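What you see is part of a larger complex, with each chain still in position.
For clarity, chains are labelled A and B in written order, and residue numbers in each chain start from 1.
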Amino acid sequence: MLRVGLLGAGRIGAVHASTIAAHPGSALVAVSDINATAAGTLAARHGAEAGDTQAIIDDPDIDAVLIATSTDTHSDLIERATAAGKAVFCEKPVDLSLARAQECQKAVAANGRPVMIGFNRRFDPNFVALKTAATRGEIGKPELLTLTSFDPAPPPVAYVRVSGGLFRDMMIHDFDMANFLMGGAPATVSAVGSAIVDPEIGAAGDVDTAVVTLSYGDGRIAVIKNSRRAAYGYDQRIELLGSKGLLQAQNVLENTVVKSTAEGVTGAKPTYFFLERYMPAYRAEWAGFVEAVSEGAVPPVTLADGVAALAMAEAATLSLRTGAPVPLEA
Amino acid sequence: MLRVGLLGAGRIGAVHASTIAAHPGSALVAVSDINATAAGTLAARHGAEAGDTQAIIDDPDIDAVLIATSTDTHSDLIERATAAGKAVFCEKPVDLSLARAQECQKAVAANGRPVMIGFNRRFDPNFVALKTAATRGEIGKPELLTLTSFDPAPPPVAYVRVSGGLFRDMMIHDFDMANFLMGGAPATVSAVGSAIVDPEIGAAGDVDTAVVTLSYGDGRIAVIKNSRRAAYGYDQRIELLGSKGLLQAQNVLENTVVKSTAEGVTGAKPTYFFLERYMPAYRAEWAGFVEAVSEGAVPPVTLADGVAALAMAEAATLSLRTGAPVPLEA
């Protein structure tokens, strides 16, 4: 039984709390948050103790910590927790600063504890099925990848200001998905973007609509499309063209009912947002962490994966500013 | 070049006129109609002559006649045209009276000319693809067939009164399709029906919604569902369950555009009615007739097929009245 301390009792922390509690191989034993009330409420719901972050990190009876705090604390908490011997599961992104994340990566390498980054989409059953089919060679050799990833509605501008920007906050999932499906990072990153959904987002120095093109050394290409607004719900699709065919992972719909009337043939919308869409993925992700830690294996998503995606986000940010493609260091 | 006289210049006659004219192996040379103006207009459009029905039948320069007159004239015209040596293509149904149709069948057998009945759906490319897949054994041994056939809107009650009833007028297509797909007629026919769309249809002694179940001697079953009203257009679907899978022919849609909004995900409706849906089938049907006549082969749909479907319509009519299954004569 993996005894787990949860750092951060916000929305995503609450999701993880349920997942930890539901897994037969893990138990939620402690919760901390800068908002003590939130920590207390969440802890109580799962029969855990509310506690202090450092106390959780130091508690020898706790095997692992799940970091679901604000991004600017991630690197520091990863370092402290691994230094204290904990296995760590940390929400994405590793950090807003690539340099800081790389520093963290070195520290972790030194103390040797497993760190897994929460790229939950790698565990979505549909994307897993697509990846499995591709790996089996069902469409021959992959050539052109397209990731469509639209949120249902833009976040508050206050959030945008501290988010690190669309590439680090939102497209980071797609950068990781590209690495997951293509088997490694691209050679160059080219970004185009604008604040067409909400001018306030532009005034805050960010974009809300962006297209990033990734070029690989062997001629493969990937395109990532992000928008902060899809009026019809959370649009999460993948297309992979190969030498022998095309694989598509389509949206998960709210239900299977179709209505045909004089106005047309209408089906349900995609599930609304990430909680609805990715709940099975959150559970599978946690199961992957528990299994890896239990067996002493490398976690299915590593800190290096988190750093690689962050490097792409940084490159895209630079490309957006300069208008030129940005090569990634090999 | 097959020289063709067209008997009947109504809506379906006009469809056939275009098809005859467009086929490289046939020419429309004459048109007759009880409405001389209609005949003249249609003839002029295709560079043909308007003429008298008997004159067309007697004209030695005409090779074939296409009968698209009112149903009550079909048997008589088939007999006269074949007696005069013509190859005949006759719209469905053969007759409203099974006995009269069987009499006609004997007469035709005696004079030996080819007669094809216009069951156009046998030539729909989708249904042909379904039949081909079934024949190839792609779903193993067929077990359960479902035909869904809904018109977009009920006809005028005046039409209903002379139509012979839903089974002879509308479901006759489905009876033929069942025979086409199952390879022969069923053992028994059971009908249920009501006038729920339009009570006036009920007052006229007919039904507008009906379900007919066909039982085959070897345990196979077919279900035919008809409605005179589908607010969303012409609903024409087939499902065939076999020992190794299911084949479905879905509706042909007006276009491929899909709109996703906060209200749902909406695609186009089925094409509106038979002219929109079955135009390729009308062309293929005519090509089949021209080819058979040219090669002296048996037409792809025979007068016997027309009589078989009519026998099922008569059985369904009886079953509806008695409430009991009606066995078909082998």
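Here are a few things to note about the model shown:
Just so we're on the same page, a residue touches a chain if its C-beta (ideal position, glycine included) is under 8 Å from a C-beta of that chain, and two chains touch if they have at least 3 such contacts.
In this text the structure is predicted, and so the values were computed from the model without any measurement.
Copy number for the full complex in this structure file, with 2 chains shown: 4.
Please note the rule applied: only the chains that are shown with their structure count from here on.
Rotation relating chain A to chain B, from a C-alpha superposition: 180°, rounded in steps of 5. Centre-to-centre separation between chain A and chain B, using Cα means, comes to 58 Å. The part of chain B that touches chain A in the complex is made up of residues 230-233, 235, 253, 260-270.
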